[in-house]
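One protein chain is absent from this view; the other protein chains keep their places.
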Amino acid sequence: MSEFILQILNGLDKGSAYALIALGLTLIFGTLGVVNFAHGALFMIGAFCSVTLSRILSASYETVDPTQKDFLGNPLKVKSTYMESWLGPDIGGAIIDWSVPLAILFSIPIMIAVGIAMERGLIKHFYKRPHADQILVTFGLAIILQEIIRGFYGANPIQTPAPEALSSVAQLGGALGLEIVYPAWRMVYFFFALATIGGVFAFLQFTTFGMVVRAGMADRETVGLMGINIDRRFTIMFAIAAVVAGWAGVMYAPINAPNYHMGMDFLVLSFVVVVVGGMGSLPGAVAAGFLLGILESFASWERFKVFDGLDQIIIYLVAIIILLTRPRGLMGKKGVMED
Amino acid sequence: MLGLNKKDFNLLMVVVGLSLFAPFILNIFPKDSAMAFFNGGYPDLMQRFAIFGIFAIGFNILFGLTGYLSFGHAAFLGVGSYAAVWMFKLLGYNVVPGLILSVIVAGLLSVVIGYVSLRRSGIYFSILTLAFAQMMYSIAYSDLFGRWLGITLTNGETGLQVYSNDPQILLGENSPIVPHIFGLEMNARLTLPIGPWEFVFPVGYYFSALFLVLAFYLSIRIFRSPFGLMLRAVKSNNQRMTYTGLNPRPYTLAAFIISGMYAGLAGGLLASMDPLAGAERMYWTESGAVVIMTILGGVGTLIGPVLGAGTIKYMENIISKMNEKLLHEWFGFLPDSLEYSIVWVASWFTGEGWHMTQGVVFMLVIIFLPGGLVEGGQRLAARFGAKSNDTGKTAQPAE
Partner (left out) sequence: MGILEVKDVNKRFGGLQALGNVNLSVQENTVHAIIGPNGAGKSTLLNCLIGKLIPDTGSVMFDGQSVLGRLPYEINQMGISRVFQTPEIFGELNVMENMMISCFAKRDGAFRMQAMADMYREKEVVEKAEKMLEDMAMIDKRHDHTASMSRGDKRRLEIAMCLSQEPRLLLLDEPTAGMARADTNNTIDLLKQIKEDRDITIAIIEHDMHVVFSLAERITVLAQGTPLVEDTPDKIKGHPKVQEAYLGEAA
């Protein structure tokens, strides 16, 4: 039983990432009608927001400690961070320690700026072009973005630790009499993803802006006819999707050390998620994201193993089967993306 | 001639000519001159021109004619390589069985993938092919079936290669121990120094180029055939096609299989030049690369894919060779501050930054020149043509 629950939990963190990226993809697709191959790059940029902030916060200077000597007999050089020397070791240290959660705030302006630049500068001009062209131009953009990141941060993954208080393992299920040991940060990631998804849905459900967006997803032409300034809303929608993808990356940094091609790796699977969920369906994207994450985890479960290595192909297998039996995905609507 | 009209025959002759004289064209700069760096006429690169030309020609038969954008063609390239290397392991280094098997295996795989993926169109098709190719990559990378059967099938991340204890039942005592065609070794070459120039004629290149010409010829025939016409009908209006009594699916599937076999041949040739096969050849960036080549050259045109593949492979090789040291040499005549800032900017786009250049070029083409290099050439020709026409008119007002 506890093993069973653990498998579910193991699938949640990846599932959360899939769900968040797929949510943004679907939002962009549903409102703008654009297939964005550069969406994975937004996830990757988010992860590097974490890296960047933690580097900024732990910026340090060197002083010479005359009381100590190194092994050559020279005065010992001591590194200390500006944070700690300005704010004292307690507060300063805590801020450095909590740099990943703080990066959530740090990433907002960055992701919005990147999102707006992308939409205004490039994608706007491709609304009327064929989907193939949209795929291709955003694919080109994704290559460029990841090369820029590689140029600045190098090709190696960069370890970015979670706050110490959250990097331990949590004992879950004590009340049920079960023994479940689970990394606390993954739990945090899951709840963070839930909150973000809830926020997006609430925003779409309860604001006028969201209402228009939903109407636009249902019938793009009508909303255009209503004389609502669609262009500005598109831009805002794109920025929101960029922030959601960015946040998914920010919080993922401690789980998987960010590298420049992580966006592409996640993008392919997120597309599978979107298609399985049903193109254009937000709940479908979220459900399929978690579903496939958990499925992947179960496929790698020793006790449950049908055959070796199934976990690496299960997502694709399921996607292919679902698409063949339910051509519109789990919750897709008729007529979306069917030329 | 050869069942082609005059224009197409001339185009074929252009490709034949380029293929034959590539060692001269690509080694245009004398060996010791400063510009020799830009020579592309070494065997490895020339082989890649021909092989990726074949890959792109095949991809263009699917994407250019039917409009179905496959993002998973690298899977066929990969299995083609694996099939060829297996033939080297089992039979020996003669490339003929390897190439035959690589085409057959890629063909069979494309029947399966095509049959399933073609049930959907548009973006769904792209994503299905992408999913299939990634699955194939995972299978190859973890050697899933091999582990399953208890043997080595793809040899996982190490990659498949030929070992001295492999059966190689056709390997005679005097057989070469590198890939060869009836004794003629693929890595053999003839070097011809003429004055300061040095021209290299590699066997492997000419062997691949032969297939390139053949592939190009077949693609012309397909483009001009009733079958090709139907494929263009698929792209243009699926609905009218069905209400004209035509079944689009077998046409599209046939195009998919043909292009899969082209890719398999390209994969087999890659293994014939260098008897290795690795999973990374199936990774989806490889699928993206053939899309880039085809579009850069001019999608839906005959010569476009060949030009695109050549351009991309040339740029890849030359640009990724440019390191900072070389850049400093080149710009050394400038004042230091200027030199360093130019080198700093250039280093983003050279050496390892080659991918950046590729991305930028690709985006520029999509945005400003959707017809690729061929359209660019036509625009230039039209501009010059218009001028010469104008002068023609003014020169002969009496007529």
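Note that the chains take the letters A and B in the order they are written out, and that residue 1 is the start of every chain.
Rule of thumb we're sticking to: a residue touches a chain if its C-beta (ideal position, glycine included) is under 8 Å from a C-beta of that chain, and two chains touch if they have at least 3 such contacts.
Computed from a predicted structure; not experimentally measured.
Participant: Which chains here would be touched by the one that got left out?
Facilitator: Within the full complex, the chain left out of view touches B.
Participant: Of the residues B:75, B:254, B:271 or B:356, I need the one that contacts the missing chain.
Facilitator: Going through B:75, B:254, B:271 or B:356 one by one, B:254 is the residue touching the chain not shown.
Participant: Out of B:150, B:195 or B:245, point to the residue that touches the absent chain in the complete complex.
Facilitator: Only one of B:150, B:195 or B:245 touches the chain omitted from view, namely B:245.
Participant: Which of these touches the unseen chain: B:225, B:323 or B:341?
Facilitator: Touching the chain that is not displayed is residue B:225.
Participant: Which parts of chain B face the unshown chain closely enough to count as touching?
Facilitator: With respect to the unshown chain, the touching residues of chain B are 3-5, 221-222, 224-230, 232-233, 235-237, 239-247, 250-251, 254, 258.
Quick note on the criterion: only the chains that are shown with their structure count from here on.
Participant: Quick one: chain A and chain B, Cα centre-to-centre, how many Å?
Facilitator: Result: the chain centres lie 34 Å from each other.
Participant: Along chain A, where are the residues that touch chain B in the complex?
Facilitator: 35, 125, 131-133, 135-137, 139-144, 147-148, 150-151, 155, 264, 268, 271-272, 275, 279, 307-309, 312-313, 316-317, 319-320, 323-324, 327, 337-339
Participant: For the complex, give me every residue of chain B touching chain A.
Facilitator: 67, 69, 71, 116, 119-124, 126-128, 130-132, 134-135, 138-139, 141-142, 144, 147-148, 238, 284-285, 288, 291, 295, 348, 352-353, 355-356, 358-360, 362-363, 366-367, 370
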